[in-house]
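Only one protein chain is missing from this complex, and each of the others stays in its spot.
Presenting chain A:
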């Protein structure tokens, strides 16, 4: 361009109308691109930290895990509309849960585990996995008896409410009886959750009679521990093998326990005679 002096208008050396137009055009593109990029980046900022739900906000049955759900849910609310118990709600904008996505809080309204799972059927995208046809396979979360200090059954009372209301009673929650060392003559019937069967519906948490529930539904990932891969349970291995893997063990006599079965080290104290059994409240 500089070799062709006719392209330059006089009085404004070095700037041709074409280059002004080009510069203006490029500036416009740059500004628009910059603005667009900024706007979309700004939209991304709140997402990163908040993509994890608060622990007490549970997704509907069949919800894809974590970010997969947020890629699939288009926030239409059809699941909410088809929930016959108004369990599901749409998250408002700016809250802890991604705005417009469905969730429920077990303590408020738990999932009633409908046999026909209308919320999953309503989902147009498959964010609630249509392969879930048996509600017992749902894993909305996992109930955890999170406070043994206030659970009435742990205190020795027969509350049992969480166990009684469990839709998968005797499988998802069992009562495990244990000797009550305080009274020394009663049983503790401890509500015990089994992750094989618990759907995370939250009926137990909703029904817990305490002002603050002692049993709570948490995300499975938060609630579950995991054994290291190399761990083997000896008793399972033994059963699989059909006998001890290390052969019969030599049983050494223990002085004073000669008449008892091997391994039984319980010490017997003679009961006091007469009416007084020795029991103290």
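Throughout what follows, a contact is a pair of C-beta atoms (placed from the backbone, for glycine too) under 8 Å apart; a residue touches a chain by one contact, two chains touch by 3 or more; residues count from 1.
Here is the rule we go by: contacts and distances are computed from a predicted model.
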Chain left out of the displayed complex - its UniProt protein name, from "Cytochrome c-type biogenesis protein CcmE", "Ferredoxin-type protein NapH", "Spore germination protein KA" or "3-oxoacyl-[acyl-carrier-protein] synthase 2": "Ferredoxin-type protein NapH"
Which residue of A:55, A:76 or A:220 touches the chain not shown here: A:76
Selected residue (touches chain absent from view) among A:54, A:126 or A:234: A:126
Residues from chain A at the interface with the omitted partner, ascending: 28-29, 31-33, 35-37, 39-44, 46-48, 51, 67-68, 70-78, 80-82, 90, 92-94, 98-100, 122-127, 130
